[in-house]
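Worksheet: one structure, shown below.
For this depiction, one protein chain was excluded, whereas all remaining protein chains were kept in their positions.
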Amino acid sequence: MVVRAAVAGASGYAGGELLRLLLAHPGVEVGALTGNSNAGQRLGALQPHLLPLADRVLEPTTAEVLAGHDVVFLALPHGQSAAVAEQLGDATLVVDMGADFRLKDAGEWEKFYGSPHAGTWPYGLPELPGARDALKGSKRIAVPGCYPTAVSLALVPAYVHGLAENDAVIVAATGTSGAGKALKPHLLGSEVMGSMSPYGVGGGHRHTPEMIQNLSAAAGEKVTVSFTPTLAPMARGILATCNVKAKPGVSAESVRAAYEKAYADEPFVHVLPEGQWPATASVYGSNAVQIQVAYDESAQRIVVISAIDNLTKGTAGGAVQSMNIALGLDETTGLSTIGVAP
Amino acid sequence: MVVRAAVAGASGYAGGELLRLLLAHPGVEVGALTGNSNAGQRLGALQPHLLPLADRVLEPTTAEVLAGHDVVFLALPHGQSAAVAEQLGDATLVVDMGADFRLKDAGEWEKFYGSPHAGTWPYGLPELPGARDALKGSKRIAVPGCYPTAVSLALVPAYVHGLAENDAVIVAATGTSGAGKALKPHLLGSEVMGSMSPYGVGGGHRHTPEMIQNLSAAAGEKVTVSFTPTLAPMARGILATCNVKAKPGVSAESVRAAYEKAYADEPFVHVLPEGQWPATASVYGSNAVQIQVAYDESAQRIVVISAIDNLTKGTAGGAVQSMNIALGLDETTGLSTIGVAP
Amino acid sequence: MVVRAAVAGASGYAGGELLRLLLAHPGVEVGALTGNSNAGQRLGALQPHLLPLADRVLEPTTAEVLAGHDVVFLALPHGQSAAVAEQLGDATLVVDMGADFRLKDAGEWEKFYGSPHAGTWPYGLPELPGARDALKGSKRIAVPGCYPTAVSLALVPAYVHGLAENDAVIVAATGTSGAGKALKPHLLGSEVMGSMSPYGVGGGHRHTPEMIQNLSAAAGEKVTVSFTPTLAPMARGILATCNVKAKPGVSAESVRAAYEKAYADEPFVHVLPEGQWPATASVYGSNAVQIQVAYDESAQRIVVISAIDNLTKGTAGGAVQSMNIALGLDETTGLSTIGVAP
Partner (left out) sequence: MVVRAAVAGASGYAGGELLRLLLAHPGVEVGALTGNSNAGQRLGALQPHLLPLADRVLEPTTAEVLAGHDVVFLALPHGQSAAVAEQLGDATLVVDMGADFRLKDAGEWEKFYGSPHAGTWPYGLPELPGARDALKGSKRIAVPGCYPTAVSLALVPAYVHGLAENDAVIVAATGTSGAGKALKPHLLGSEVMGSMSPYGVGGGHRHTPEMIQNLSAAAGEKVTVSFTPTLAPMARGILATCNVKAKPGVSAESVRAAYEKAYADEPFVHVLPEGQWPATASVYGSNAVQIQVAYDESAQRIVVISAIDNLTKGTAGGAVQSMNIALGLDETTGLSTIGVAP
């Protein structure tokens, strides 16, 4: 069986990465590609690395263009997915790579995104407790944010196993592709190269409520999160440093054992051997997640560090993984755990 | 049919890239992995991006370890391949990723490499005239150097079609992985980031005689080459700027026509549409070659620019492509023309 | 008055940066330059950016060579400064850019450095309470570590003003020059570019007790610190993200007011206007410190972020600033608050 997939928003970084993966997926045929401001342009001019699609021309993002596909991926600005999805009907698998259907709490959605809440779809982070079951056979998938992917995979085991106190402190570094292709002065190469800088400090980043939702579900209580994202001089990758107070009785051994057990059967999440630390280069272009844990005895804190590729596991790879589950395919089809390094 | 392949020199950058490609190759099973100073170590500690092989342990590079494989890839320091190949016998396909069997002229070999000439094997740049035929069924392959790959693909059509005068001027920028994993001060990140610098200026780079060999074969006369390599602040990629005086009567149109015709049927070499220029990022991790030509009317010179990934098409991808031909497989098996970008 | 200064360890990154600053210092004349493994070499081959000193030759690091200078800077591996300082006598101003005389607690020293404690010298972070007075006229200066500089300047006001609970969580990104010129595989450009990775996680980094010493002095009680350093793909710069629970009653306004007051008269520390965030590029090559504060109301946490150049304010600039004070010069002589950007 080969499914036919359309991609709305094919000119951006998320759309481009998705196409890179779909072209390598044996069960998918790439159908319509749409853009808005770029409709009418050759994909070769916009995504010069996607040579097999260089002569494809972007169509406008309309329901007519997207109709007639088995799967439609939406890589649209937030607030636009609901209208498109409605027109596509229930027989089409719609995978939203934007934020619209991630949050359950309408109030949090409105506070952080400033628009009406569109609803909640099955959440495309299969490694979370219960997530795979919700994805199986689903016709709607909300792909997680890149930071929540890195952070939830790092901290959920600590909360599920009762190792961590509430009150998580998270600092993450992202490559610039996480900010998309928008033409903003601070994203110019001249500004970015050789520089680290924070943004959205103090609780303002939109991915914060999504992290809180995932960690709270794992903990069984509302978890407080203080999240600081930083922009690093690299194109891809997220390195998330997650720091939580340990509950009494926790030891380095019990932390390691919990994580090794949590991810023993996961195809994409690798708890590294002791002494080896995650590096974003190691997961470059791959769907793999590298995780390492440390117990800071002096501070009685657990430090969990995860590395992902923000565009692959953090966006497009996560989308394909969840699509595989929804369609009943092997979850790893078309996805690699091998990074492109050095 | 699945062939079993051993890799000698699995801890370096060329060996690591080869393993990345072999793991994705449907007709290859990865056999023995060897290293010298690193024998006994887990591959996961040396190549942390190759997760599926993390628990494999490097063996010493001996004929015993390498024996019994259908294919043996040698990623060894120059001068070491001949002895190993001899012990492996004629039934094994031996692919030398080093320089030992590239040059036909023993004098040039000795001048540039300072050791006795080991011989010449079929040359693994299938896009060169006659190269595919020599590779078919061969049990020995000499993989080209990374610079000669980029430069020969850029200039051979100009010489084959009689467009260019002798006396080529070439300036190429390479990513640091081209220099390997050797611990040298000028390769430290602190030195490399934010800096461009040349090396081997004035005719001294060992890849120069190999370029001359290829271009001279195309031109039917000895071609003079002045080659300047430069080190760029990036991990991967070669951008080769090749500049030759045009023969009388040459026009922008005739140059373009010659190149489009030369590569019309090549699966990996793409002559870009007018107005679009090669970028190493577009071929990152892929076996594709991007080429663009310009005719500088004022200087009556042809400028050909090519971009490759030095580790993929420039080394390991070229090796796999040639192995495919030698084994009678489809030439593109296991190889991608899609770059990992941005 | 012009003082004559010798630099022991002139071939490393700290020594090179110090020389860059001393050459621009109107009150200093550069005297002897020493190295150990590099003795006998031209400085031009080792520090090609220091053109005015290109023809100077490194001498061996001995008391004879260093004697007869007004100031001697020591940029030596830890454990070597005490013996040299002793031989130089009390009339010479000795500025130790290593760790040997930073820690007051001999037990902590031995635990983290594994060698006998050499003592404690006046601490060269003039912005700390009481530090300037201790430096005035002193003949011995212990230059702080680069991370403790960034972190202490970020958090001391919060503790001095009673804004923060104990239990600080700190994540800092450093440029690769912080790791020095040592030839280690993970410091190669090919490994570093495009990658973020942590190291010394879980309390093991040697700068941790130094941070605790400074923060505890400010708080009036032993402060717990969980510190995670990360290596960023840039040559210079530290971005420190410091996160502490706010004491009851703290507000965004009270935090900002405390920091603006704390640094109102400091020539090098700039609390940025609201809405602007520190960036390491902005302090590249300068002695300036950029600081911004945020109050995360939802998590009731204070987030303080500081950016410094690890080689300038974090090492050599801090050394010159403290030397100025010790010698009775204007503290800012020869130092700039202007970054080299973009």
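When the chains are written out, they are named A, B and C in that same order, and each has its own residue count from 1.
Assume a residue touches a chain if its C-beta (ideal position, glycine included) is under 8 Å from a C-beta of that chain, and two chains touch if they have at least 3 such contacts.
Predicted model only: the values in this text are computed from it and were never measured.
**Q** Using the touch definition from the top, which of A:44, A:175, A:278 or A:334 touches the missing chain?
**A** Within the whole complex, the residue contacting the unshown chain is A:175.
**Q** Just one of B:34, B:138, B:152 or B:190 touches the chain that is missing; which is it?
**A** Touching the chain that is not displayed is residue B:190.
**Q** Looking at the full complex, which residue from B:118, B:225, B:258 or B:329 touches the chain that isn't shown here?
**A** Answer from the full complex: B:225 touches the omitted chain.
**Q** Thinking of the whole complex, not just what is shown, which of B:3, B:24 or B:169 touches the missing chain?
**A** B:169
**Q** For chain B, enumerate the residues touching the unshown chain of the complex.
**A** 167, 169, 171, 173, 175, 188, 190-191, 193-199, 201-203, 208, 224-226, 228, 230, 232-237, 239, 241, 243, 245, 277-282, 284, 292, 294-301, 303, 305, 307, 342
**Q** In the full complex, which residues of chain A touch the absent chain?
**A** 13, 175-177, 179, 181, 183-185, 187-194, 233-235
**Q** Determine and list the chain C residues touching the chain excluded from the picture.
**A** 13, 16, 20, 23-24, 42, 44-45, 47-52, 54, 177, 193-194, 235-236, 270, 272-273, 276, 279, 281-286, 288, 290, 336-342
Here, only the chains that are shown with their structure count from here on.
**Q** For this assembly, give the contact graph shape among line, ring, star, complete and other.
**A** Chain contacts: complete, every pair touches.
**Q** Just how much do you need to spin chain A so its Cα atoms sit on those of chain B, in degrees to the nearest 5?
**A** It works out to 180 degrees.
**Q** Take the average of all CA coordinates in chain A, do the same for chain B, and state the distance between these two points in whole angstrom.
**A** Going by mean C-alpha positions, chain A sits 35 Å from chain B.
**Q** Could you state the distance in Å from the CA-based centre of chain B to that of chain C?
**A** 45
**Q** Indicate the residues of chain A shared as contacts by at least two other chains.
**A** Each of 193-194, 235-236, 279, 281-282, 284, 342 in chain A touches at least two other chains.
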